[in-house]
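Sharing a structure, written as structure tokens. Questions coming.
Taken from a larger complex, these chains appear in their original positions, while the remainder are omitted.
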């Protein structure tokens, strides 16, 4: 559940360039550079925490002398008004990094929180896995996938090169499920699983016969989901994607589906309300 | 309302690197590179359009031979199932760029749509301006500010160097509103307006006396807003920030406030549902 620091550096540098790169007119005019201050990073509403290392890296790049004492670990469920961390150092530095640090953290906590909500919607003890999709914010996939994990959910394939996912267009281009899976099996690395999307019951058997590791059921209603699971009978993992709501998750899970992939974990997670509060 | 192409290139290159940079296992295995295809970029739900140039740039970088015929301009209000553009070219190229193009566009349309909703909440003929804030997605501020404009709203300052915004911490560091504004006036470029945040009525007069161009009213309830506007009496622009809901917008506008800045335009805009549909 680690964020690689080597990658974080560039993400943070780019964000600082965007907001602070040409200087902070207000702080430079109003705040004596020698003035020291203290602040608290606080959760204003309930949330699952994600992104403390990003906050750390923001301040490391703004001013390596800022000290940060983190009180909670990523993945923690926080009550409103929880103190996440204390920050001490030059007041000017605290002010300059504030917005960038919060912009990262509020989004990451947003993703973690919505991911957690989906995981919590599973029946107790369920082995069904909630995953993200590739519907992430351009440039921030690394952070959003990490936040998904902080929320207790899982990651789907990272990108187009990490695993095979055969969709209707690929099937059409090959002339059928069997041919598409065969080609993928022949060419893809043996370390990558092969998922085949099917939109009707008749495609399932050929997909399994051709060697699909995962059968993704597209637009199966609650009833046919169960039938599909029975037909597959453990010969492949089963995945449901599209049209997933919190309400439907227990039903899908009860049907015995292995994976529920949810674009909304990353494409529509509302930011959580975080703030940097100053200590007088 | 233009997106600078020079900046777009790098944003798109980075996003393609993230998703496609190491190749598309599935498409390379299943789709003959000579196969040609046609697809339609379609709006699946009502939305305000933003980002057609980004879609264009994505495909220009994936395969310059893909042809795109755009049917609607950014800023258009689209009904569900509107055809936004048609795309023709190698099927493999259409597939490889699809997710990145949609990830950009669904977010930009999301921001444009929520911005439009806020603007539409203003009373007819109102001169009040809805603006974004700096609560944008790290790395995507340029695109999100553009989308805000597509939705009919306005931009606030671009970054910490574009204008002065004096908040409570700056005031505290200076020892008072008057001193803070004076220092900012003395140091900031004359091309930048000076906004001073105030949280109680008594701070307004000193702020104006010291030369604030904009008075930002923090935590003023609906009643005191009106009093503040009367007190200011056109001597400065008035801005409300924080705690703004669609419901409260008509009330704030009716109080005569000039600017309502809304973080939610960018920090929590849900993605709009767009798809690339293939034409058989």
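A and B are the chain letters, set down in written order, and residue numbers restart from 1 in every chain.
Rule of thumb we're sticking to: a contact is a pair of C-beta atoms (placed from the backbone, for glycine too) under 8 Å apart; a residue touches a chain by one contact, two chains touch by 3 or more.
It should be emphasised that the depicted structure is a prediction, and the values quoted were computed from it without experimental measurement.
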- Note on the structure: A student told that 2 identical chains are shown should find the copy number of the whole complex to be 6
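The rule we apply is simple: only the chains that are shown with their structure count from here on.
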- Chain centre separation (chain A, chain B; CA means) in Å: 22
- Contact residues on chain A for chain B in the complex? 11, 14-15, 18-32, 35, 37, 91, 95-96, 99-100, 102-104, 106-107, 110, 134-141, 159-174, 180, 183-184, 186-189, 192, 267-268, 270-271, 278
